[in-house]
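Some notes on the structure that comes next.
One protein chain omitted, others in place.
Take a look at chain A:
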Amino acid sequence: MQIRTRNLYLIPYLTWILLFVVAPILLIVYYSFFNVDGQFTLGNYQKFFTPVYLKMTLSSFWYALLITIISLLIAYPTAYWLTKTKHKQLWLLLIILPSWINLLLKAYAFLGIFGTYGPTNKLLESLGIGTQQILFTDFSFLFVSVYIFIPFMILPIYNALEEMNHSLLDAANDLGASQWTTFRRVIFPLTLDGVKSGCQAVFIPALSLFMITRLVAGNRVITLGTAIEQHFLVTQDWGMGATIAVFLIIAMAFIMMLTRKRK
């Protein structure tokens, strides 16, 4: 009886999963077997293994990797510093706050900030460096992406650091470890789960970025996300778009497995 009522509570969740997770995935797989004219084909998969798409995949992974690494390099020290500050909650709020603002708005804001007549160029000019092309470069793409993803990296690392028993640091110190050794042998291994979660939360969405690539990178950076968008909205080749999506899903599943937490 009790088990039955408990199962009842599962209904909303299962419905949601079925309608919005399982069904779309099945649809994507289904569409990937049809060409533009609606005929069954395996051609989309063949096409994916041509240099054009492989290069695109490689570049997607490369940029996602760069974004993840840069975020991690900034987020870890920040999270560490956060655990030491007095007003943790306030600082945390300030870091999370930007992630509540619409992505598109933030992207547009950067168009203004990095634009030819924007404040960044004004500053460069007053420093005597002169106006630079900042928008539509790798730099601006990485900068904006990191800016957008960094809260998702900081939070899990911060939580892992907070959860860590601080007498472990005393213990390491007591046993002769210097600060660096303590970090290497105790702090980092114990926050590895947080780092993995953070990398997951950054790398996976970064793989399928498309808005920023178009707005900030001016379509100079073509990722799998961009390609999917183009196929669905511009070339109307839903089959090819779906095929790329299938590979993206496989890649994500693979990454989730790689960054799985210890039991």
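Quick notes
The definition used in the following text is that a residue touches a chain if its C-beta (ideal position, glycine included) is under 8 Å from a C-beta of that chain, and two chains touch if they have at least 3 such contacts; residues count from 1.
Definition applied: contacts and distances are computed from a predicted model.
Per UniProt, the protein behind the absent chain is "Spermidine/putrescine transport system ATP-binding protein"; the candidates were "Spermidine/putrescine transport system ATP-binding protein", "ABC transmembrane type-1 domain-containing protein", "Methylphosphonate degradation complex, subunit phnI" or "ABC-type polar-amino-acid transporter".
Although one chain is not drawn, the whole complex shows that of A:Ala177, A:Met211 or A:Ile255 it is A:Ala177 that touches it. Touching the missing chain, out of A:Val186, A:Leu207, A:Ile222 or A:Ala245, is residue A:Val186.
Among A:Leu42, A:Leu123, A:Leu168 or A:Leu258, only A:Leu168 touches the chain left out of the display. Residues of chain A that touch the chain left out of view are 165, 167-168, 170-178, 181, 185-186, 189-190.
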